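Shown here: the complex without one of its protein chains, the others still in place.
Entry: subunit A
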Amino acid sequence: MTTPAEIEKMIAQTALRDQSAFSALYDATSGKLFGVCLRVLNNRGEAEEVLQEVYIRIWHKADNYAVTGHSPMTWLITVARNLAIDRLRTRKAPTRDIETVFDLADEGPGPEAAAIASSQRTQLNACLDELEPERADAVKQAYLAGETYKDLAARHAVPLNTMRTWLRRSLLKLKECLTR
């Protein structure tokens, strides 16, 4: 298991164009970042293409890392998630049929997610648990699957504005809980 301090050092060396440090960084983190791309895009080929862009971006932008004040994994995950969402948003008009919507719904907080939550009770999970389950699910789906207000409203069968209000309130509650 690579520690955050080790990953931070690899990023710093990558900024100095140290290719072997970059290789070690790739080996230590590409599984997680590929998981993020797959979760957002739900398509293996696209996720592979985006993962490639992600590491090329990391190579070129490693010197920006310190500016954000992020922990190393936060920065890496943010780079991956943003590029994956960009790809998702440039897809042609969504052609999701009802089946796909149900598939996505099935990926909500099932027994597996619940097990992870109970095994590693991070502060975030505890705070998400304070939200009503379907609102916590909406926050997760917006982040992990890149769902839009429209997607979320359709899936939860509520009007668009209701979903907007729900999610905004949930985000503020989440922040309030995390900074408590």
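The criterion applied here is as follows: a residue touches a chain if its C-beta (ideal position, glycine included) is under 8 Å from a C-beta of that chain, and two chains touch if they have at least 3 such contacts; residues count from 1.
Here, contacts and distances are computed from a predicted model.
The chain not displayed here is annotated in its UniProt record as "Anti-sigma-K factor RskA", chosen from "(2Fe-2S)-binding protein", "ABC transporter permease", "Anti-sigma-K factor RskA" or "Gas vesicle protein".
Take subunit A: the residues that touch the chain left off the picture are 17, 19, 22-23, 26, 30-32, 34-36, 38-39, 48-49, 51-52, 55-56, 59, 68-71, 73-74, 77-78, 81-82, 85, 89, 113, 116-117, 120, 122-125, 128, 139-140, 142-144, 146, 148-149, 167-168, 171-172, 174-175, 178.
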